[in-house]
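The other protein chains are all here in position, but one chain of the complex has been omitted.
To keep things simple, chains are lettered A and B as they appear, and every chain counts its residues starting from 1.
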Amino acid sequence: MIEYVKMIVVLSAISAVCGFGLARISSATKTRIEEQKLLNVKGPAVKKILAGSGNNLIADRKEIVINDKKMIVFIGKKNGVPWALAYEMEADGFGGEMNVMMGFNLSDNTLTGVGVTSHKETPGVGSRVTDDSFTGQFKGKESTASFKVKADGGVIDVVTGASVSSRGVCDAVQKGASLYRDVRAESGK
Amino acid sequence: MVSLAGEFTKGLWKDIPPFRLVLGLCPTLAVTKSCLNGLGMGMATVFVLVCSNIIVSMLRKVIPKKVRLASYIVIIASFVVIVELLTQAYVYSLYQALGIFIPLIVVNCIILGRAEAFASKNTVVRSALDGLGIGVGFMLSLGFLGAVREILGKGTLFEGSQYMIHVFGQSFEPFTFMVEAPGAFVCLGLLLGIMNVLGD
Partner (left out) sequence: MEYLVLAITAILIKNILLAEYLGNCPFIGVSKKMDTAIGMGMAVIFTIALSSTITWAIQKYALVPLDIVYLQTVVFILVIAALVQLVEMFLKKAAPPLYKALGIFLPLITTNCAVLGIAVLNIRRGHTFIEMLVFSIASAVGFTIALILIAGLRERFEITHIPRPLQGTAIGLVTAGLMALAFFGFAGVDSALKALQ
């Protein structure tokens, strides 16, 4: 009997100490991990889209709530003055959900660039929408442009053999651009 | 009576895993696409192995026999979670490169094996040295295997750091087979054979 009690006590004590310790370490590293995740997963796309900014793009991010959805907005500053902002939109591709980062120039409302941050497209086929040859088409276009593939009456050339994936990226940019226009119209931000 | 130094050095040659102690093959094969990945995985394993050996040895008189394996697993898994959190916070690129093989350190038979076979019967100092020796042996093996595969498969060494060298010059046509899965198996198999020759 005593042996059983001892077994249970020892095992619970070990688990409790481990659980407590891990909770402490987890909360201590939490903000750093989130930052590292942003830096490594979104960072490359953000840096490319907001190229030329003088500030720390990851540290200067802002979290805002739009239509009950939490969004992270990256702000690019030149000499301390914001000149562009970038955020991410979701859309459905061929293999599942894809996330597309896009940036807008605040002075002339054009796109500063587009980058696919995560996707589940077929490697070598749908995944080619991440190439510069496709995403580069968006750069410099007005936020009011029709971001659709040419077959649907838009201005974007599809990646051959990956029309569904191409449409997914266009959808995301379209959504992002209309959000940008709405917010611009509402406030002066 | 083995001397303290002996506890450390046995892991470096006599019992070097995975060549002599054929354990922990999955991480060995999976993460040795490059030398630095191999060393990174080895370092994570050293940390878990040394810490769990120390704790298991400290608690060896407290833990009842019947629940010893469960206790060891909890202790080892906790250190693995610590490694998971720390790599995410400080070396994210390594965390990405090693992928699911960081949580899988918990089922690396070397660690549970040392806890059961050594740390549960020996003093804290001896257990720590044993863990360090076996762990460093494992790390060096992974680094070595990674270096061989990287040099042949990509023509580089230490890819991913500022010390990257093109071993055969830029024009080298890489032997891609070596960095793919089949190359991992064949390379480890042949190295094991070479170790057997050297050991005889």
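In the analysis below, a contact is a pair of C-beta atoms (placed from the backbone, for glycine too) under 8 Å apart; a residue touches a chain by one contact, two chains touch by 3 or more.
All values reported here derive from a predicted model rather than from experimental measurement.
Hidden chain, full complex: it touches shown chains A, B. Across B:Ala30, B:Ile54, B:Val91 or B:Leu140, the residue that sits in touch with the chain not pictured is B:Ala30. In the complete complex, the residue from B:Ile16, B:Leu39, B:Ile55 or B:Val106 that touches the missing chain is B:Val106. Residue B:Val80 is the one among B:Val80, B:Ala119 or B:Val136 that touches the chain missing from this view.
If you put the missing chain back, the residues of subunit B touching it would be 22-26, 29-30, 69-70, 73-74, 77-78, 80-81, 84-85, 100, 103-104, 106-109, 112, 177, 180-190, 192-194, 196-197, 200. Counting the whole complex, the residues of subunit A in touch with the unshown chain are 18-19, 22-23, 26, 122, 124-125.
Simple rule for what comes next: only the chains that are shown with their structure count from here on.
Remark: subunit A and subunit B have CA centroids separated by 35 Å (rounded to whole angstrom). Residue ranges of subunit B in contact with subunit A, taken from their complex: 59, 62-64, 66-67, 70-71, 74-75, 77-78, 81-82, 85-86, 88-90, 92-93, 96. Interface of subunit A with subunit B (complex): residues 3, 6-7, 10-11, 14-15, 18, 21-22, 25-26, 29, 32-33, 36-37, 39-40.
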